[in-house]
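This is the structure I have questions about; it appears just below.
Our next item is subunit A:
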Amino acid sequence: MYRALVPHVATIQDIKDETGAGDVKTFTVAIDDAEAAAGFRHRPGQCAMVSLFGAGECMISITSPPTRGPQLQFAIKNAGRVTGLLHEAEPGQKIGIRGPYGNGFPVDAWHGQRLLFVGGGIGLAPLRSVINYCLDKRELFGDIDIVYGARSPQDLCFKEELLEVWPSQPRTRVHLTVDRGDGQWQGPVGFVPAFVEEIRPAAGGTIAVTCGPPIMIKLVLAAFERLGFADDQVITTLELKMQCGVGKCGRCNVGPKYVCQDGPVFSLAELRRLPAEY
Partner candidate 1 sequence: MATPAYKIDAGRLPAVLDDLARHRQVITRMDRDGVNVFARYTGDMPSLRGNGAVSAREHFLPRMEKIHGYQLAPGEVRLSPAGPVEPAVLFGARPCDLAALELLDRVLLEGEFLDTAYQARRAATVNMALACDSAGPGCFCRSVGVSPAGTAGSDVILYPSGQALLAVATTARGAELLESLGLPGAAKDEVDRAQDACEQLVVPVAVETGPVTARLGQRLDDPYWAEASRRCLGCGICTYICPTCYCFAVHDINRGSQGARVRCWDSCMFKDFLTMAGGHNPRPTRKERFRQRFLHKLQYYPEQYGSPLCVGCGRCLDKCPAGLDMAGVIMDLGGGQ
Partner candidate 2 sequence: MSVGEQSWKPTIVAFCCNWCSYAGADLAGTSRLQYPATVRIIRVPCSGRVNPQFIVRAFQRGADGVLVAGCHPGDCHYSTGNYYARRRFLLATRFLEYLGIEPGRLWVRWISGSEGHKFATVIKEMSAALERLGPNVKLREGAL
């Protein structure tokens, strides 16, 4: 039996509709077996294989930080067959969880640095894990700037944290933008990459982390370059189709690197050495 591919049975504890439109839901999940739950220790930025028995598996980033209890959270966009069926699930449903997989963010190397997080849409999910981790260990890190954009005010994920929790933390600023406003929206309107340049974050002593749709990442990376960030100061994540999560099925490689094991977190310096097959 291929033990690494056998998931832990877990129970959905809570489901939260993030956008009101039902396209992104955050699932709070507990692994049933107490020993397995205690043994599941992830680093921020790592992923897990979430499965519905009978439908299949998909790799989802763990959006809860390791600093907050044994329950795991996954913010999942309804994008395909398995995620579509997950969206139909209700609390109490049994699912499969295996992992954690991947390298996660190199948070230990960030001590004393200023942090700039730039996210778009569902791309905030992996960032949320590392943001909350850093806030839970606030004294280890410098100033934190969180830049986030979504298509509309309604599409902003994790609204409570964005609007209330994070802005009230020490030395922490949240900058929000939307592609299109609505009647109530008072904040900036525009795309994330241009918005980052308007904010003009200082490059010196700063780690810039970005995650979002591929086109946004591409433009944000260009913006970082114009702002004077060096390649090794810039961190992003890759998303490829994955099946095993353990570096064996031969699928998610970008050049010699397997995203499930060597990624999903890469510095821009590392990415530049890889073929652009992602």
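Candidate selection criterion: all candidates are chains of the complex that A comes from, given by their letters.
Heads up, the rule we're going with is that contacts are C-beta pairs under 8 Å (C-beta built on N, C-alpha and C of every residue); 3 or more make two chains touch, one makes a residue touch a chain; residues count from 1.
Note that the structure is predicted; figures quoted are calculated from it, not measured.
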item: Subunit A: touching candidate in this complex (1 or 2); value: 1
item: Parts of subunit A lying in touch with candidate 1, wherever the complex brings them together; value: 1-7, 9, 51, 53-58, 79-83, 92-94, 96, 214, 239-241, 243-244, 246-251, 253-256, 261, 275, 277-278
